[in-house]
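With one protein chain removed, the remaining protein chains of the complex are shown where they sit.
Up next is chain A:
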Amino acid sequence: MADDILFDLLHSEIINYALEQSKENGNKKEVDLSIVEYIGFAAGYKIMERLTREWPRFKDELDTMKFICTDFWTCIYKKQIDNLRTNHQGVYVLQDNGFRFLTNFSNGHQYLEFAPRFVAYTCGLIRGGLANLCINSVVTAEVQSMPSCKFHIHVQRT
C-alpha cells in the first residue's frame, strides 16, 4: 500500500534529520534521539484521544495494556503485538516479532547497532498514549535479533 510506505519513509527521514541535527550540535559519539522520542510522545498523546473515543472505560492497567497491544498497535502498525508479559507490579513487556521499522533491512547483525534509532519514535508513541490515559511510564526497547523487538514499560507510581 502506498500510504503505508509513506509513513515508513517519513519516519526514516525524521530520524536522519534528527541525527543530522545532533551532529551539528557537536555530539559526535552519542546520537540524540530525544527529539524523535518527543515527536512520538506528542503523536501518541493525540491519537489516544481518538482511539479510545468509542471504547468502554478501561477496568484496570492490564486492560489498558491489552488495548495498546491490540487496537493501538493495529492502528499504527497493521498488526498486533505477538506477546505481552507482565509481573503484575507495573512492568510490562511487549514483544513484536516483526517490528515494522525493522523489516526493511537485513535480518542478520549487519545493522544491529543502528536499531535503537528505529525504535525511539515508537517508545515515545507508547509513552504518550499512556500519559494521556493517566499512566506515567518509562518505555525502553530492546532489539536482540533483527525483526523482533521488545518494549519494556515501567509504570511509575507515585
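By definition in this document, a residue touches a chain if its C-beta (ideal position, glycine included) is under 8 Å from a C-beta of that chain, and two chains touch if they have at least 3 such contacts; residues count from 1.
Methods note: contacts and distances are computed from a predicted model.
The complex includes a chain that is not drawn, and of the options "Ribosome biogenesis protein YTM1", "tRNA (adenine(58)-N(1))-methyltransferase non-catalytic subunit TRM6", "Postreplication repair E3 ubiquitin-protein ligase RAD18" or "Trafficking protein particle complex subunit" the UniProt name matching it is "Trafficking protein particle complex subunit".
In the complete complex, the hidden chain is touched by one of A:23, A:46 or A:78, namely A:46. The missing chain lies against chain A, touching residues 45-46, 48-50, 52-53, 55-59, 132-134.
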